[in-house]
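One protein chain is absent from this view; the other protein chains keep their places.
For clarity, chains are labelled A, B and C in written order, and residue numbers in each chain start from 1.
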Amino acid sequence: MTINIILLIAMTIATLWTVMGRSLLKATLGLAVTSVVISVLMFRLDSPMAAVFELSVCAGLITIIFVSAISLVKPLTHKEAIVVSKDRMKRFRYLPLLVILFGVIAGFFGIPNDFKPIYVALANDVRTVLWSLRQFDMFGQIVIIIAGALGVVVLFREKEKR
Amino acid sequence: MKNETLLLLTVSVPVVGAFIVPIVGRVSEKLRNLLALAFVSTSFICSLCLIPSALSGKVTSIAIAFPLGFNFVLTADCLAVFMAAVSSFISSVIVLYSFDYISHYPNRDEYYLMVVLFLGSMMGLVFSGNLIFLYIFWELTAIVSWRLIGFFREKHHVLMADKAFLVTVFGALAMLVGFLFIYQKTGSFDLLVIKENFKGVPVPDIAVLLILVGILSKSATLPFHTWLPDAGIAPSPVTALLHAAVLVKIGVYVFARLFISTFSLDAAWHVLIPIIAATSALVSAGAALVETDMKRVIAYSTVSQIAFIFLGFSVNAEIGIVGSLLYILMHGLAKGGLFLCAGIVEQNTKERDITKMGGLIATMPLTAVSFLACVFSVMGVPPFGGFFSKYMVFSGAVTSGQVGIAVTFLFGAVLTILYLLRLFNHIFLGESHGKIAKEESVLMVSSVMIFALVSLACGIYIKYPFLFAQFATKQMLGM
Amino acid sequence: MLTNVLLLPITVPTAAALLILMLPKKFRAAIDAISLFGSFLILLLSILLFKRNLSYSMPALGFGIEFSLRLYHFSGFIVLAAAFFVFLITLYSNAFLREKSYSKQFYVYLLLSLAFINGAVLSDNLVSMLFFWEGMLITLFGMIYIGGKRSFKTATKAFIIAGVGDLCLMLGVAICFYISGTLAISKLHIPISGIGGAAFILLMMGAIAKAGSMPFHTWIPDAAIDAPLPFMAIVPASFEKLLGIYFLSRISLDIFEMSPDSWASMTLMIIGSITIVFAVSMALIQKNYKRLLSYHAISQVGYMILGIGTLVPAGIVGGLFHMINNVMYKSCLFLTGGAVEKQAGTTDLEKLGGLKKYMPVTFICYVITAASISGVPPFNGFFSKELVCEGALERGFIFYLAAIIGAFLTAASFLKLGHAAFLDKSKNGKLPIKEAPIRMLIPMIAIAALCVLFGVWNSLPLKLFIQPILGQERLGGRDFSGMPHNSLLVVITIMVLLGALLNHRYGVKKHGSGLKAAEHIHHAPVLSYIFNKAENGYFDPYNIGLNISYGFSKVAFLFDRAIDWVYNVFIIKVSKVFTAAARSLNDGSYKSYIIWSLLATGAVVIFLIKSMIGA
């Protein structure tokens, strides 16, 4: 049980680092680390399929896309980087305190588990859920992907000077 | 013609007709004016035809049940027919007057639409037997008065229109909350059902207070009266129709309809309301004596005379109630006439400040004489109708034992004489400050003379309105 | 048929007035003829109706209000007197108003007010009496207004004063209905204790306002200058007196049960004596013929009120007799004033003088009526004043003293007037003045003759007109006609008159001309200060009342502006404060939105958990 706690703490530190990290690259790395930690957690909570998804998609694919996108962007000059980091540091200096405070309160109150979760370990694994139970949501995912694509087209396409 | 169809015609003709008027207005100006007059006078004629059946004690009523208790009920009892006849007569004369008055100004279509719609909603309100539809027509008149006060579209005018609209709607909302309290007790909005439930039991004070706030704001009595003088900037037929003769009578009518014919007020209110009325009468009479703008003086005088009507209704004496009903008729005629004369003077001399006017009697004799006649009727000088109504309101105050209030109203009546004579002298007598203006249009002067002559006729042949009012009071008090 | 004969006194004059109204202005002769014929017709009618007891009533309206007329001795007498004087005045004004532009309007108003006075006197219901009573406001305003360019101010003043009086009357009538439940004058018997007292005060104020006594008198002197002269001769001199004193006597005799030693009669007597003394002293110092006469009209009312106020048979008979006498000589004096004004062109005593030679008939009529007003023995004024003095003496010496002072000053002022106008050598150059036209002289001569007749043979008016009003039991079996019984009083009166003559002689010798005969009184140390103040309207209740109401209305206007301020400024300020607070919630930075949302979620969750678990 304590390993889970440690993993959770690691995850929070990684997220804090992503948020407060100076350059975008560091932020993507931080994101990748959090995904890895989450997938390890999932393994521990014996839901392997979800963990595999998490690892491959979030840690792998998304990080690659982010890194490629960032590489296209003109990197900040050193001087600007310092200004940006100082500004971020100033803005988020209270964030860690806040997180710790929240952790203490949660711990102190103690999330009550006064009931026995009944259906956690349902037998069917991800595949059956995905295809048989939640087929309609697939439809939803398709629409979201289309919306995302359209959004990218609308927002980021330069307006050709006709 | 069965009474039911007459009743339906009185209400529906102006309401529906109002929307035809602007359409016809596109075609021809003249036709639209005549059409507007036709709609208004049809409802007048229909209400006249309703009088014999009302007098015979038969209450014709139309009821269509709607969900949630908002059923559409029209009852033509004596009080309703009396109010309908009075307001539709005054409106038809005013519409006749506005043919020549409004022709000088833009957006005339909207004017006629609103005036005819106003009369329609007035008829609806007067005949409605259900609190919700009473409230609907009440708000409809507030919308109309908002559009009409802002008729000249100047910035200040629109500001005043909004002020009037806000104050009256605030009062209406308070009244709606009062209605809901009553609905809570009786479970229905129909006046007859409410009347049964409140046979002996006095109404909860909170409901009375809230409804009173609505009534006082609509009839411009003391705490809520400032919107009426400010609305003096509207065109004269509007101020005549809305702020003198008909709109301000709505509050008083609802007071009679609710607090006299439907449920009974307990004794404390019969002392409190006259006090409010007394302060309002004195304050507005004082203000009228000091004010210099012609229309504002007359508006303040309306506030003061409305307080007299409230006195009559609220003193729990039968003679007072009959007196107030007569007062509504006489004051409507006279005050309408005063505002229309003010309109003629204002249109010809382009001057509103009475200190800069004078000597108009030489060039506008007929207007001056009718103005004087209406002034006498408001003061209560005998051959004119105002005398009987003022006497009976006084007698009502005295017979209900409140002699102190009667003496304060005596002082109010003296102030009335003072400011009305001051007004007449400043406008028509004395030397003219170079502003010599003739009264151009025959139509306007004849409508003003109609008012003066009818006031005189009401004074001399007081028997007919008196008996009608007395019968209405007997019917209201359930005797 | 007989009953609606009673309507004729009201309908005939109104019909005549409307007929004249129809005629265009230039048919002057026709208008004069119609008005004369109309008034003559009414005179005949009233003579015919005089001795009859009739009553007529339309179906009652409700709440005691009904249009009911009742002709009995007293109202018949008043209608007859009114018709008689209207006829004479119309005859007089046919000549007087010849070149005036407003003559048509004047006749219309005259006939209308005659109709109103007949209506008021005949009506047996308080409200229908009030209806006609207040109707006279309009004709009063109309008649003064047509007098001249500037006269509308006085017309307004008269209207307001009379209006206030009538409103008090209206309230009084309402209280009477409240107490007794009926408005029929003949059936009313109200004790004057408590609310009844208030009713008496109000009705009495209405009556004396109409009669033109002290607190409500100030419009009459102004009207003397501004209003057309026939108006002064007919309304303040006769109509007002007739109607006012008629109603006052109906109040004190019929409507209220008043005993002689009650506070009500005391107030009446005080008002009467004050009016006598103050009005006549004001008259003394006047420099204008008509203003002097108008002040006398006010002081003579004081005698009537004093007489009726004593509630002693002698006093009441004296008061009523004085009423009819006063109407006679007062209107005749005004007619002489009119003649002087028409012929000499002015009524200002400084410019008048030596008219004796040129207008002998007017002079003779003036002497007769002046003598009768000052109470010189053979004339009617003497007998009625004696009766009033006898009544006053019975009730208290102070009232008798006031009557005597009044007599003295009246005599002095009329001596001054006669001397200044007729006897002094003429000051203005326009010497060749002709005598007034015959149509003006006839009414003067007729009335002067009547004054002599009512004086010498006073049992005729007393027995025929006055005494039947009180009826035998109230008179206590005494007959007041013939020589006054109390010879002591007669001696005192004669001595007073001689004193006035001596004082006049002394004044003339001291100050040179007749006009300045009363200078020594005018400039006496204390009196001069009061006279100057009174002359420019300092004590004028009308001005005081106006100032009070203007002051009140200024305060009321401030209060009204304060309420308006609340709407225009205060509510907007308050809403601005709240709006600023409400808008501070989203200041544009998304961070604050996030914080607000999270805090609110926390609050909601805690609230839900606490209350759900707790429940």
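Operating definition for what follows: contacts are C-beta pairs under 8 Å (C-beta built on N, C-alpha and C of every residue); 3 or more make two chains touch, one makes a residue touch a chain.
To be clear about the criterion, contacts and distances are computed from a predicted model.
Selecting from "Sarcosine oxidase subunit beta", "NADH-quinone oxidoreductase subunit L", "Heme exporter protein B" or "Spore germination protein", the unshown chain of this assembly corresponds to "NADH-quinone oxidoreductase subunit L" (UniProt protein name). The shown chains contacted by the absent chain are A, B, C, with contact judged over the whole complex. Contact with the chain that does not appear here is found for just one residue of B:Val158, B:Leu192, B:Val403 or B:Leu467, B:Val158.
Touching the chain that is not shown, out of B:Val73, B:Ile132 or B:Ile298: B:Ile132 (per the contact rule at the top). Per the touch definition above, the residue from B:Leu140, B:Leu265, B:Cys341 or B:Val414 contacting the chain not shown is B:Leu140. On the side of chain B, the interface with the absent chain consists of residues 66-68, 70, 132, 135-137, 139-140, 142-143, 150, 153-155, 158-159, 161-162, 165-166, 169-170, 173-174, 176-177, 180-181, 183-184, using the contact rule stated above.
Seen from chain A, the chain kept out of the figure touches residues 111-115, 117-120, 122, 132-137, 139-144, 146-148, 150-151, 153-155.
Not every partner is drawn; the one left out touches chain C at residues 575-576, 578-583, 585-586, 588, 590, 592-594, 596-601, 603-605, 607-609, 611-613, 615.
Quick note on the criterion: only the chains that are shown with their structure count from here on.
Between the Cα centres of chain A and chain C there is a gap of 104 Å.
For the pair chain A and chain B, the distance between C-alpha centroids works out to 72 Å. Among the residues of chain C, none is found touching two or more other chains. The part of chain C that touches chain B in the complex is made up of residues 61-63, 65, 127, 130-135, 137-138, 145, 149, 152-153, 156, 159-160, 163-164, 167-168, 170-171, 173-175, 177-178, 195, 198, 546, 549-550, 552-557, 559-560, 563-564, 567-568. Across the complex, chain B meets chain C through its residues 163, 167, 222-223, 225-227, 230, 282-291, 318-319, 322, 376, 379-383, 387-388, 390-392, 394-395, 397-399, 403, 406-407, 410, 413-415, 417-419, 421, 425, 429-431, 462-463, 466-467, 470.
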